[in-house]
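The complex appears here minus one protein chain, its other protein chains still in place.
Then we have subunit A:
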């Protein structure tokens, strides 16, 4: 281990925390390599790989041709050769050319090989809206991935998780899709970078971000901050906020324990409402916690429309008021 693990608590943004986590993983394991469009000299369009090209060189930080299918496909080959590629997909909407390699190859290879092949590939995807971007730069495609057996899917809501979970994703022998909430890249927090990786909360675990007794508000990625704000804003009720962290698999033990305490559940995500993560969570919680529920599970999400032009995104994205409206609906029962 190198100097970056010396006892140190640093104030980091989410972007810088992912960067620091990548750096520590690269220092710890020479097989970890970064690949993607503009990840080298530029340091990525969000600067998440800033400085890595300079310090680790072009063999380990690869500016790839502009071809997402090529990025994921060659990452599979590199993984077969013993490397641990961390691929940056520049924006959520640019993932789709790589859908074939991801869904037909990456996700299934281990099962097809009877467990002989392992593909420790990480796909880092900045996702979600709220930054006033042009088309294809604000998508929330996580449900497609969660619906694909063979992929682990996680997302982060704060710098601490960003620092640890990127390292856990890289350490996993399974393919991990790592969603980064781009509108929260500049959120800051203290990160104690001195602890050992093994001490971090497991990647698959949900986390109670705020304790409460009357209702569970479940969110992940960019919506966790909105959920916490909603919990603060509702002075009539004691709202518990659960940060899901892992989208696939979902930590239903933590989710259901919370729901059994509160009796009510609201799930919020940016992605279109129908057939989204909220639907899966509602179904499972209804099965497992039926007698604890005092209201149906309420979902708050984006509309079932293409992501709109940016001048309409505040109407598309579930905001504080929309989340509180969901909370009110749950208390109406």
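As a convention for this text, contacts are C-beta pairs under 8 Å (C-beta built on N, C-alpha and C of every residue); 3 or more make two chains touch, one makes a residue touch a chain; residues count from 1.
In this text, contacts and distances are computed from a predicted model.
The protein name that UniProt records for the chain not on display, among "Amino acid/amide ABC transporter ATP-binding protein 2 (HAAT family)", "Pyruvate dehydrogenase E1 component alpha subunit", "DsrE family protein" or "Isoquinoline 1-oxidoreductase beta subunit", is "Pyruvate dehydrogenase E1 component alpha subunit".
The chain omitted from view is touched by exactly one of A:65, A:149 or A:196, namely A:65. Touch with the chain that is not drawn comes from one residue among A:31, A:60, A:108 or A:136, which is A:136. From the options A:57, A:77, A:249 or A:309, the residue with contact to the chain not on display is A:309. Even with one chain removed from view, subunit A keeps its contact list with that chain: residues 37-38, 40-43, 45, 63-67, 69-70, 93-94, 96-97, 132-136, 273-274, 303-306, 308-316, 319, 321-322, 325.
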